[in-house]
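Note that this complex is displayed minus one protein chain, with the remaining chains in position.
As written, the chain order gives the labels A and B, with residue 1 at the start of each chain.
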Amino acid sequence: MIHDFRYVRPERLDEVLDLLSDRGEKGCVFSGGTDLFVDIRAGMTTPDYVVDLKGIESLHHLSFDKKEGLSIGACVTVNELIQHEAVKKHYSILAIAGRELASHQIRNRATVVGNVVTASPCGDMASPLLCLDAEAVILSNKGSRNILLSDFVTGVKSTTLRPDELVEKIIVPSRMIDATGGYKKLKRIRGHDLGVVSVALLKRKDTLRFAISSAAPTPVLLPDFPPSASVEEVQAAAQQAISPIDDVRCSREYRAFMVNVFIERLMKGAE
Amino acid sequence: MVRITVRVNGKEYTREVVESRTLLHFLREDLSLTGTKEGCGAGECGACTVILDGQAVNSCLILAAETDGSTIETIEGEAKNGKLSRMQEAFHNHHAVQCGFCTPGMIMTIKDLLRRKPKPSRDEIIDGIEGNFCRCTGYEQIIEAVLDVTGQLGKKEGLRHVR
Partner (left out) sequence: MLPVNLEKRKDSGMFGDLRSGETRVIGKRTPRVDSIAKLTGEAIFVSDMAFAGMLFAQVKKSPHARARILRIDTRKAEALPGVRAILTGDELDYRVGLYMVDKYILAKGEVRHYGEAVAAVAADTTAIARQAVDLIHVEYEKLPPVLHPLDAIREDAPLVHPQLGNYDYIDTAFSPIPGTNICNHTKLRKGDIETAFKRSEWILEREYTNPSVQHVPMETHVAIVSWKHDDQVTIWSSAQSPFTLRNLFCMAFKLSHRKVRVIVPYVGGGFGGKAGIHIEPLVACLSRKAGGRPVKFTATREEEFSLLPCRSALTYRVKTGVSSDGKIIGQKMTMYWDSGAYADYAVNVTRASGYSAAGPYEIPNSWVDAYTIYTNKPFGTAYRGFGHVEFFWGIERHMDLVAHAIGMDSLDFRKKNALRPGSVTLTGEKIEEHTGNVLTCLKAAEKAVGYGRLTAGEKKREQRSGMKIGKAVVALHKAPAMPPFTATGVILKMNEDATVTANLSLTEIGQGTYTALAQIIAEHLRFPLHRIKISQETDTDRDPYDWQTVASKGLLLTGNAALLAAQDLLRKSYELASQILRAQPVDLDHDKDKVFILHNPEASVTFREMAVGYAFPDGRSIGGPLIGIGSYIAQGLTHLDKETGQGLPALDWTYGAHGIIVEVDEHTGEYNILKVASVFDVGKVINPDAVRGQAIGGMLQGLGTAICEGYIYDQEGHLLNPSFTDNKIPTARDLPLEVESMVVETPQLDGPYGARGVGEHSMIAVAAALGNAIQQACGAELTHMPIRFEDVWRSLGKKEPIDNWITKSPFGSCKSAPEIRKNRPVQ
């Protein structure tokens, strides 16, 4: 790599938290590295040291239980998530969206938590997780806090995470099990690409819930709709909530348009 | 510098390595295993694909330091005792190689795919190699090579002569 840094691989969580709180220098924690090393190579970040979380056993935990729901540790990869039986069965929307994230090789390394913490507006995991009322469990030397993902991401690549904090895991509540839904993503080619714009739908008995990515600085969660809601109603709410921009990937206009198209497709269960 | 020990294609290597060095550069420069290629350095093209502890990964986005204690498979381990692997043989027979720069990564990706899915359908092959750019072949002859190796090719359409 063009930029030099040190590499640390602690084996205990408290070591990581100490590192994060003590050092005056710039450090980055990572697990998959699929965003971090791209950014370092591009000169976007220049950390003095990087902290590999993979040495910490507990962060690899991916577990489901009917009471606690789904717990996704910081080192759980996207492929681990989408291949997990309970995920496929109870949280299918995660499996559907996860499959859309980059290529198989990348999914073998990229983590679910990392995809959320990076807080890129085009991340694929955030919108389905928002729909599922997922929470981040955040640790620091001073203790822990839980925060709803919808409150966690505050802007383009920015979150409420403080420099001394670490997202230990993401918890998807058990009340969301067996919700169905889908994920539609506009890409520039059929092959792997960032989402030019994407919409997630979570369907439960009594509600429809939509989240939209790449159409605003943060993923946007729409207010709940009753199952009887009309397509137009949802579309109108979506257009209110999003603020897409023109960029090299797409125009604002087409982004807004495709959000409506995806809402309709998801509601009609097309494809 | 950190000291790491890795098993590459069944051989153990212990080396002092610069902490910021990628696995890709470690393989190519420190171990002189230049079969694995760099096409972008950014996780987009798959030319750098190796199998790390049983999983296909982009070695350009992994630090060598992360792989201490790991088992790594690269293209150099594919042909054994002067004999091509069945997949290599099929690539050879089907012209699945043109310039050859994507080839090592492609072979490793497919090796991993076939471990997971011994008889992938055409669509599964396509999804499996999605992360490997090939600018030369248009992929078709690569797909045919995989279908052939998995006994699914049937009669190859081939080049048709018309008058």
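Here is the rule we go by: contacts are C-beta pairs under 8 Å (C-beta built on N, C-alpha and C of every residue); 3 or more make two chains touch, one makes a residue touch a chain.
All values reported here derive from a predicted model rather than from experimental measurement.
Looking at A:2, A:148 or A:236, the residue that reaches the missing chain in the full complex is A:2. Although one chain is not drawn, its touching partners on subunit B can still be listed: residues 28-29, 33-42, 44-45, 47, 74-76, 78-79, 84, 88, 91-95, 97-104, 107, 125-127, 129-143, 157-163. Interface with the hidden chain, as seen from subunit A, comprises residues 2, 4, 38-39, 42-44, 120-122, 156-157, 186, 188-194, 214-217, 244-251, 253-254, 257-258, 261.
By definition in this document, only the chains that are shown with their structure count from here on.
Averaged C-alpha coordinates put the centre of subunit A at 29 Å from the centre of subunit B.
Chain contact summary for the complex, subunit A toward subunit B: residues 1, 3-7, 9, 32-34, 37-38, 41-42, 50, 52, 54, 79, 102-106, 108-109, 191-192. Residues of subunit B touching subunit A in their complex: 2, 18-22, 41-43, 46, 49, 55-58, 60-63, 65-66, 109, 112-113, 127-128, 130-132.
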